[in-house]
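Notes follow the structure.
A single protein chain has been removed from this complex, and every other one stays in its place.
In order of appearance the chains are A and B, and numbering begins at 1 in each one.
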Amino acid sequence: MSDKVTFTVDGKQLEGKQGQLLIEACEESGIHIPRFCWHKRLDPVGMCRMCLVEIDTPRGKALVPSCTTQITDELSVETESEVVKKAQEGVLEFLLINHPLDCPICDKAGECPLQDQTMAYGPGESRFIEEKRHFEKPIPISDIVLLDRERCILCARCTRFSEEISGDPLIEFIQRGNKTQVNTFPDEPFKSYFSGNTVQICPVGALTATSYRFKARPWDLKKVSSTCNCCSLGCSVELNVSQNKMLRILGEDNEYTNQGWLSDKGRYNFEYLHSTNRLLSIHSKENENFENINISEANEKITKKIQELGNPDIKFIIGANSTNEEYFVINKFANLLNRNEFLGKDNSNVYFADDHISNGYFGDQYENATFEDLDSSDAIVVWAEDIKDNLPVLYLRIKKAVKNGVKLVIFGHTNTALESLADLYIGSEVISNNFEIQKELSNIKELKNIINGKKVTTIIGKSTPLQQKKSLDTLIDYLQKVSDLKILNCFSKANTFGALQQIDQLKGLNEFCTEYENSKKNIVFTIGANPVNASFFGSQIKDILQEADYVISLDIFKNETTELANLILPTTAFGEKEGTITNMEMRVMKQNKILPDPGSTLSEWEYLVMIAKSLGEDINYENVSEINNELVSQYKTTVNLPTFDNLNKPSNLFGILHEKEINLNTNDVEKNNISLLMVKRLYGDSSTQINSQSISMLGSERFIELNSITLNKYGIQSNVATLTQGSASFFVNIKINNFLPDNLVIAPINRRGFEKLDPTKEFDIKETKNMKELSVN
Amino acid sequence: MKETILLTKHMRENPEDSHSLKSYEKNGGYKAVKKVLKSGSPEEVLEEIKDSNIRGRGGAGFPTGVKWGFLAEDEERYLVINGDESEPGTFKDRILLERDPHQLIEGMMITCFAANISKAFIYIRGEYAKPARRVQSAVEQAYEKGYLGKNIFGSSMNLDIVVHLGAGAYICGEETALLNSLEGRRGEPRLKPPFFPAVKGLYNKPTLVNNVETISSVPWIMSNSGKDYSNLGVEGSTGTRIFSLSGHINNPGNYEIEMGSSFGEFVETLGNGVKNKAIKAFIPGGASAPWLRGDQLDVKMTIDDVANEGSMLGSGAVVMMDEDTNLVLAAKSLVSFFAHESCGQCTPCREGTTWLENILERVASGRGRISDIDLLLDVCDNISPGLTWPPKMTTICPLGPSATASIVSLMKDFRSEVEILLPKKVVIS
Partner (left out) sequence: MRWETQRLEKAKQIIKMYPQKRSALGPLLYLAQDKDGYISNESIVEISSLVGITEVQVQSVASFYSMYKQEPTGKYLLSVCKSISCEISNSSEVIESVKEFTGLSNNETDDQNLFTYESVECIGACGGAPAVQVNYETIEGLTPDKAIDLCSWLKETEPKVIVADELQEKFGGVKSFDWAIEDNTGTSSPVPGFQTYDTLKEKK
């Protein structure tokens, strides 16, 4: 049977797919039917009635909503008949009778579907003379979202999003009939990682974001498409700028990646760009104090230092926020310095500042998966750090796949948010609190039933830096043997995969600590990395950086690492630089520049090229597209290369999948006895977040998670306690999470102060009895 | 004109304890189901129901046998009895629930046997507290006797029945809204397609939703025959129906009659006439039905005859309004009802019904405008395009269009009653 359907709209023959909704099929053929409640990514509800059209039925013409009508052969539709026009006018008049006329002060005005459709399809005037419905004007329903119920047209997009897509139905219709309103429960705010999506899809100004409220008029905004760098998923975004200030980030509907959605972190983590705390000038440490110097002074200092130290060992600690082009130059720079005649070394000296990376599963014996494979697999097997917190939109993709019938298997103790969706949760009976597999996998019947002989996509990576890679190997070996396996290596930080592709041989912080030799002269570059904070090796690295002969930090904010630098070079950030990034599927996507370089910042590559030149190296790039040109020539294929030109083509807006040899070399931490499981949560204490006013407080709560049995063992009755380890002591909230195994306590790694906690050492939890015990270190 | 007593026979003859299992059995109850379980087949039951030509008694009048035949195959299927009777003017299911609950249970048992269903629900509106507890007691008695539960009467049939109370929402009488309500959700009608209960009903499983009166008729049909039943009444409206008669009438109440006589005859004989007054208008089938005029009392009480007059027999609620009735207030009461009961899901009903209520309120209290008649009719038209009956709809379900019925009737036949309330046109020369 062909899945093509031929139908008629306004006398024109159109083609569509079997089962497709009329409104969507028309849209694809260029016929726009007005709508409010229908949204491509949500289940249709046919509530607003704006998309009514006339169809022929055996009993004559009938008005039906095109958002709930599937196309069939011979379907004959009229979208512009008198009856349809009258119905559209009627619906708009109904919607407007209670809609306030506060458009002049409404954020949505100018890009408001209600405004636009009233103009196109509405009645010229209102016949309503009674009083409009009144509600208290905007009420905050979370730290980042405001609700104006008077403006709401009850399309149920927000309620459907939170129930169907994000799975945290915290916003709902209250009351009924003419009194219906959208609201949250009094003591339970709209505490969702994804709440900003409801603001974006709201067809009126009922839901607004604190960060954007009253900031701009839509027609004044400058817009550019780009790719989010908050995690390695690579969500397509649109950056909105006015008067050289980033004011808003919107999700773009990229079928392959985010499908329109963003996490609130990705959406609201931008105000830091304009923070007064930004590093905007070069700082040089002279006699324990930082002084401002200019670029040529800085260049001279570096060159002199390298030459003065004779034969220094030069190491690079890099972060995940650089572009592929920047990594390319870092790699080249590192190689030049190492192979340089008077340095004469041939070792890799680039270290990646994320403890979660492992050698992964790359190369010919493994098949790389894309996110689309999640939908077409029979089963998804996840063993990795917490997906919802670290790759939030991937959580949505998994949830969607599960909703469509894909089976889900979760390993280990970190993905408790996914457990309620899982068909099989492999927990403490199989996996120790130390993340070792304690049972022969082939003996688990339930697992076998789900994966044997099936198409399986696995999302795999270390759940915690202390997990031994051999446990992951066991799982991968088994899956390889019994199923048709595709692999998504789960490294969650921004452009990790770009670094992997561009750096000849990348190592981890473990290697940095072991390979660093005190006896030598040492220069360390940290580039967009803060290894002193939030790393298992933080304190070791702190000692090393203090001991090193010269430390050069390239960054956008001062932090625990830059404090130890001799020279701080301020760099450009997201939206201020152009380049490509590679997401976890190896999809290369474009990041675009829409903001000028602030202060005397330069791109990372500009600093490195400048330094190399003054060292006499033959390295010369005028602009970033020159780097890109050279970079793409090293990809394995020759068709559809990820050049700027290609990526800017509309057909390639969604990125180009590119394989490149990966050479990652990192060893497990030897001491791996986990007493306290440290997990990175979405919100935390990163300098970008705490300098973004709207979300700065979201990661401030100190808490621990444990199950009720473990809680009882500590004899704690209340929901607050004191966590002590050595001399460190914290007042923490207690969250009961009964998905956790007994005797496992989880703490967020990215909490201010928690870097003092050592996950391998003993700790104690005591009930907090009086306020004196609330002292915070 | 006389009543034809089938469904109300037992309750009338045993006024002291017709609700008890003892009385029901003593008078031949549960014989039909025993016979069916012993020697009948599901196919035979379905044939009898089809032969009876019984049409649903909830309001829409869909042939019951056809409905049963549509039920999709599935391991899990459900029967849900719609006892949410809330249509103003209607109180017939109330007596069936309150006074003969075992007749309903027996009807359900036969239905479940025919449709291979082992879990059934009786959804009763919350305000029917007393009928509901009678039904609950009856269900408990039936369990005690082993008439419900596992291996009923030694057969392989299992059946569990849960009595579920609504909580004050007329819209839950709409079958898909009822299913939402029974699932613990807001009583909002579902989209058809795809949520036809016979395919995707309760918990997305194939579900039969039948009215109390419809299923209460099943034991009689099976004790006698489908053919016997179809011999009663007239073609297209077979069997008996319980009509609820109220309003300006000497003897209000429930009357079980064969369909086919005229409203006038019904009112004069069984209703004992109207208190020395003429009838100005009457509602032939519940609050949703367009009104008929006093001079239309000769219309026959069949589904098709009433439909031909542009109205409907609906839920069988007949409300008489005598010559002294203020029809503007009557219409306002009806429109207020629908505005109050609108679920609020779709725009035209949510906004339109309240707007209509507000305009009528203004008109009734002397604050109307000359343009209000046109406005009322045009707002109605935006809910129910063309103002025909059965209605065309811009809405999800027929509740919104039902709200327009009384206004359209008022404007069509009694416009002067509205005009007199409006300011006169002043011509300045």
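Convention: a residue touches a chain if its C-beta (ideal position, glycine included) is under 8 Å from a C-beta of that chain, and two chains touch if they have at least 3 such contacts.
Since this is a predicted model, take the numbers as computed values, not measurements.
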Options B:H19, B:K67, B:H102 or B:K392, residue touching the unrepresented chain: B:H19
Option touching the unshown chain, where B:S52, B:S86 or B:S217 are the choices: B:S86
Sole contact to the chain not displayed, among B:G28, B:G168, B:P193 or B:P423: B:G168
Full-complex contact with the absent chain, from A:E172, A:D473 or A:E617: A:E172
Contact with the hidden chain (one of B:R94, B:R241 or B:K300): B:R94
Chain not shown, touching residues in subunit B: 15-19, 85-91, 94-95, 98-99, 119, 125-130, 132-133, 136-137, 140, 162-170, 181-187, 203, 244-248, 252-254, 283, 287, 317, 319, 321, 325, 329-330, 333-334, 336-337, 340-341, 343
Where the missing chain touches subunit A, by residue: 168-176, 183-188
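One rule holds for everything that comes next: only the chains that are shown with their structure count from here on.
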Distance from the mean Cα position of subunit B to that of subunit A, given in whole angstrom: 54
Complex contact set, residues of subunit A against subunit B: 44-50, 52, 62-63, 68, 70, 83, 86-87, 89-91, 93-95, 97-98, 127-128, 130, 153-154, 173, 175-180
Subunit A contact footprint on subunit B (complex, rising order): 169, 186, 191, 193, 339-348, 350-355, 358-359, 362, 371, 375, 381-383, 385, 392-396
